[in-house]
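Only a single protein chain was left out; the remaining protein chains are all shown in position.
Labels run A, B and C following the written order; every chain starts at residue 1.
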Amino acid sequence: MSGVALPLSFFVPLLTALVVFVIGVRRAYGVILLGALTTLAVALYVAYAVAVGGPQVHYLGGWEPPLGVELYADGLSALMLAMTALVGAGVTLYAGPYLRGKGHDGERFWPLWLVQWATLNGTFLSADLFNLYVMLELLTLTAAPLAAMAGDRPSLAAAMRYLLLALLGSMAYLLGVALLYGGTGTLHLREAGELAGAEPYTAVAAALMTAGLFAKAAVFPLHIWLMPAHSNAPAPASAALSALVAKAGLYLVLRLWLWTFPALLSAPMGWLIGGLGAVAVVYGSVQALRQPRLKQVIAYSTIAQLGYLLLLLPLVALPAAAVSAWHGVVLHALAHGFAKAGAFLAAGNMIYCLGHDRLEGLRGVTPYLSVTLLALGLAFVSLMGLPPSGGFLAKWLLLEGALAAGQWFWGGVVLLGGLIAAAYSFRVLALAHAEVPHGYAEIRSPRRLPPAMEWAPLALVLLAYGMLLGGVPILELLDQGAPEGVR
Amino acid sequence: MSLDAVHELLPLWALLASVITAVVIFALRDHRQRQRTFWNLFGASVKLVLVLLMLHGVMLGHSYEVVYPVLPGVTLLLTVDALALLFAFLSAVLWLVTTVYAVAYLEHSGQRARFFGFFSLCVAATFGIALAGNLFTFFLFYELLTLATWPLVVHRGHPAALAAGRTYLAYTLGGGVALLTGVVAVQAALGDVAFSAGGIPAFSDWAEAEPFQATAVLALMLAGVGVKAALVPLHRWLPVAMVAPAPVSALLHAVAVVKAGAFGVVRILQDVAGPEVAQTLGVAPVLVALAAVTILYGSVRALAQTDLKRRLAFSTVSQVSYITLGVALGGPLALLGGLVHLVHQGLMKITLFFCAGYYAETRGIHRIDELDGIGPRMPWISAAFTVGALGMIGLPPVAGFISKWYLGLGALEQGQTWLLGVLVLSTLLNAAYFLPVLRRIWMLPEPAGRPEVPPERASRWLLYPALFTAAAALLAGLLAAWDVSPLGWAQRIVEQEYPAP
Amino acid sequence: MIPAEWWLGVAILGPMLALPVLATRRPLLIGAVMAAAPAVQLVPLTLSGDLQLSVPWLLLEARFAVDALGGGLLLLSAPVSAAVLLMAVAQTQGNIRQAGLLAALTATICAFAGVLLAADLATFYFAYAVMTLGAYPLVVYRRDPEAFRAGRVYLGMAVLAEAAILAAVLLIAASGGNPDLAAVPGLVAEHPKAGLLVGLLLAGFAVKAGVVPLHAWLPLAHPAAPIPASALLSALLVKAALIGWWRLLPVGEVALPTLGLAVIAAGVVTNLYANLIGITQHRAKTVLAYSTVSQMGLLTTLLGLGLIAPGVAGAALLATVLFAIHHGLAKGALFLGCGLQGRGRGWYLLLPALALVGAPLTAGALGKLAIKEVAEPLFGPLAAWLLTALSVLTALLMVRLLALVARGEGLGGDAPASRGAVVGLIVAGLVVPWAVAALFWPELPGAMEGVGYWLDSSLPLIVGGALGAWLLVHRHGRDLPTIPEGDWIKPALLGGLRLRYALLRIWQRLPHPPRPPSLSVITRLSAAIESRLVAVAMSGVLFLVLVLGISLLGLLAGR
Partner (left out) sequence: MTQAAFFSLVAGALSGIAIYGLITQRHLLRRILAVNVLGNSVFLLLVALARRDPDYVDPVPHAMVLTGIVIAVSATAFALVLARRYYSETGLTHLPEDEE
């Protein structure tokens, strides 16, 4: 049974997408919900199976590597899968009323999103480097149209920019895969790592793959496409893009460096990549500080938050820090996923009600958007890493790792990033508390939110807070199949 | 679940009492005033009862402990010892009182659901701080408190409030970062260690092995809690935060925020580092000096204020440092003085803020020179104010005297005679900024043309809390030698911290 | 029936318990009850045995007891309080602030009783502080600028003194917790910081005692306060300083000759100075205030004697009690007498004035004799000579007072109660000191024999009276120098004000620190960077750089 669950998590959303595409959204809305729930159930089952039975393997069609495609779920995959499923379910529930309210029928949105979901699951489950290339490319090809959906000048330009950089990144990745294959003769993630030492070709391959993934995951300084693309997409799409798609790229970076290229992970390498992450943390947050619109703030926040994940690389080589840092980074990925999706959906509620997401418009909306603002506030709290959120646990662990190894610099980055995050978060939240300018209230005629839209962001964000209760089981799950150094 | 298990989890229930209240109130629509008031009072009363039960239990020698592993090697730990109960009981009582006051105060303002929700959350956080059994738990609730109070500070939403909120966050979050660094460094060095009276043994070993690191960590943690305790030069947020509604100021100054900081100083110095280690590392003397500077600086600044609430705010800056001073001095008597002032200052300051709010709400009085002749007009509230002010000066029999007495004895016990000068000078300064206010209230004639005073009955729910706390402050001093007075309870704590040889 | 020791508590709080009678609004009843209430202060004296009350839950385990000093001064306190309250009721009938005045008076009276009966340090400090503060409303009762100025000076000096006392109290407590007052002198004597401690105690209580130059509040407060309040201040309040000194200082424990001499000098100077300044004053109550200062100087001298020689400390204490009773009753009568209307009031004042001068057969003569008895063994005839000289000045002052009072206008119109209060006090002044002397110092009246004594005690009266009469008749006091009330305080306050403005000006001229760079710099900078990075071309270049960088480091790691 557990063997089937792995491909199911890929094929269920894909099939749902096909059905929707064929019979049309209007008749298939029930199918969409059913597909989403099934995917969720499958993902949670996979997590359960991994937690109980250790890493799960499935060969597609019974074909074993090197020709066949291996699906492999260890603790990390299972957690990402589950997070994706939870966020995905939230996005799916939310998108229906949102799109209806905006006057779209969702003919283009649903197939794209469902394929994207399938692709995400595929990314997390693939143990095959080329298969991962296919998944990455599919992610780009589903994400770019979602970013362009608004069809106006900024979103088209953003999608174009994204597409160009992402294609460059995919090609670089493929080039790296080619080199690696040429050197080792295998496409298997772990096998390649076992075969490839610190050779020149692995160095170049690692560079190409890492840089390519950086372009796809919007790591500083290749981040410029992210903000316009994510802020102009429809809110549910933004949520998926920021919380999941960008993270999939970084997930792969971490996997590559921990499983495939550990031999290359010297201290200077850690400093380079971790340094980029650190710059991203500070730079993205500072950029978020000056944005006039809510979704822009949240999008820049994504750039900053993804930077934290890279802080793992300088720390993971130090025995004193490795385990804490690894745990912290993964918890961060999870907490950020929930919080960021919640934040974007909350921004979507604001757009739904007010027709725009300019920050000034937050003045005096509390009576109409109280639940939404609560979700937004909680999401921001998690993003800045304050208790009792999951973001806090992540930060705690990262910091603990850094300090245990005497790495005060990386600890400082974590703290500084939190502070700037607080600055941009409270800039937003303060406006929600600000008094209404004279004569402002009469102009506004807010729309009432459908319940699904009102509660979905809060539910997602609360998942980030639920991690306070579930920290121990989550990390136990993560230890399943983790590399030697981080167990 | 058996009754025993329920009983064991009392700390959790008490914490949940305010969390659930917060959630319920958030869920209520703004116009559901009666229901909200009911829940507010119900939650506060239930909590008080639960705290009393724990008080009873602790007096019988029972100890409560709630443990939940959050991460491998990191636990959420709620313990109830005498020190925790001192603060918890104070917060539970004053929460109830402040709730009564706030309900009356904010009867006609907007966004009450939000306000009262965060209000309850704020108390939950304070309670959590009180019961925290290790540094992780302490930090968790400490930051939660920052978050929960910010919406209260900016509640009014005008530019001054927003600016105050910014300043508040800049300081408290900055302090939070310092605290977090210290706390995590302790965790990284020692693992998951619980507070223990007289200092964590592992910490003193560590301090011996790595004196430099231990000093830095201790200094960071103290700087972190020092922000909330409004130690100079980290005090700037406190006077600015005065724009908040009066019940918030009262809560901020008496129970929640500054007290959390002061309580943190107690916990870190007494139950993490231990007084001797803090002394050897040289942190405690610096803290003593800082506290002394703060005591004088706050008083001098208070002298120059013309706004009543701002004067009270600077007075808080000064008064809270008494607690810091007492703890940092590091002797049984000084600790006793500091601990008992934790309660006394709360009672007196909350009274003063209640009164300031009353004046502002009923008469629109904000500046001190507008108080002329208000005493004979509003005798009850002014009497409460007088009690609070006299207590702050340290005049017997109001509670402030008892604190000052033990602080002075503690300073002398530690051979720091110069501190006596600080205490006396501070008393003089306190007198210099409180007595003129009392003179205006009671002695000066009312200015002509002041509109007719509404009778005090009209806003009696603003009055009763002030009278209650004033009476409490008076009794705390008058009956100080009684076993269950704050002094008696503080003595019990000191006996645990400094067990008789 | 309450246990005997609880009468101590009743003695303290008794007058306060009478206050609810104000609610009846019946002047006769109020007057009767209020005047009778202080009588409870005498109850502990009538009870036999060593009265000691311990209240473990109150303050810091409060204890009360009655001893010679406290019991003796209760004899002063009860009649003065009764008279003062009676006068206050009589004078403020129908005044809306009557309740306030009576409450403040009663509180002060109770606090004074507390000072007398407190037997532990904290309670003593508590009562003393309440008394000090309770007197403030009395001073500013009239609420005019003069009263407020007096109130400010009073409160300022009192609070400063309170601070010194607090410091001393804490220093004492540091070596003995909250000790019994009886143990305090011993603790002080052995205290490592005894010098500082004694200095603080002397200075702290000197403000209340009005030792020059700390007397400045008295001449301001007395004229500003209403008559009953002035009487209370002069007759009782200032005596609290004596309690403080005699209870806390190690008098009789150790010999402190230098210090004792300094105290004696301060007392003599105070007496001299206050008499001289007092003569120049133009208001009867100011003159009386200076007279109080001068008489307190004599009482200060007694303390000095006790400090010099532990052997005479007992006698000095007895003399202090005797003289304090005499002075309190006489001064109370004088002040209350000033509150009577019309020319005839001068006659009411004559007897107490004579007593102050120490005319033969008056209680004053007894008091002065007591002082002489104590001082003579130490200083020989110098003491008698000095005492006589000082008495001459007192006589001059009294003449000045009577002259000022005689200028009053109108014809009577006092309530009988007011007159009754004055007369009562005069009678008490005649009786009580003699009774005390007869009971506790039987030899003293015995010393009043022989022509020499009579001449000695009449001399100041005759010389001073004659001199005063001559000045009065021939000069009418016209060429007396003009010295403001409170002598040095006015120039000092003006100087302080000027200093404050000067400092403010300097402060305003100080350069202000530059403002820190604002957030907008950061945002502008970040916007500029972002606009450079946004081009795809730039991304391409950075991409290449990244690939090169990672490759290079990877190759290096391979080595």
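Here is the rule we use: contacts are C-beta pairs under 8 Å (C-beta built on N, C-alpha and C of every residue); 3 or more make two chains touch, one makes a residue touch a chain.
As the structure is a prediction and not an experimental result, all values here were calculated from the model.
Every shown chain touched by the omitted chain in the complete complex is listed here: A, C.
Between the chain not shown and the residues A:141, A:195 or A:320, the one that touches is A:141.
Considering the whole complex, the residue from C:17, C:536 or C:556 that touches the absent chain is C:536. The chain that is not drawn here is touched, among residues A:163, A:189, A:203 or A:369, by A:163.
When the full complex is taken into account, the listed residue touching the unshown chain is A:174, out of A:174, A:222, A:286 or A:459.
In the full complex, chain C contacts the hidden chain through residues 531, 534-537, 540-541, 544. Mapped onto chain A, the interface with the missing chain covers residues 66-67, 130, 133-134, 137-138, 140-141, 144-145, 148, 151-153, 156-157, 159-161, 163-164, 167-168, 170-171, 174-175, 177-178, 181-182, 185, 187.
The definition used in the following text is that only the chains that are shown with their structure count from here on.
Inter-chain centre distance (chain B to chain C, centres taken as mean C-alpha positions): 37 Å. Computed centre separation for the pair chain A/chain C is 78 angstrom, with centres defined by C-alpha atoms.
Chain centres here are Cα means. That of chain A falls 42 Å from that of chain B. For chain A in complex with chain B, the residues that touch the partner chain are 327, 366-367, 370, 374, 381, 386-388, 392-393, 395-397, 399-401, 403-404, 411, 415, 418-419, 422, 426, 430, 433-435, 468-469, 471-472, 475.
Residue ranges on chain B touching chain C, taken from their complex, read 390, 394-397, 401-402, 404-405, 408-409, 412-413, 417, 420-421, 423-425, 427-428, 431-432, 435, 439, 442-445, 477-482.
Touching chain B in their complex are the following residues of chain C: 56-62, 122, 125-126, 129-130, 133, 137, 140, 143, 148, 151, 155, 159-160, 162-164, 166-167, 170-171, 173-174, 177, 193.
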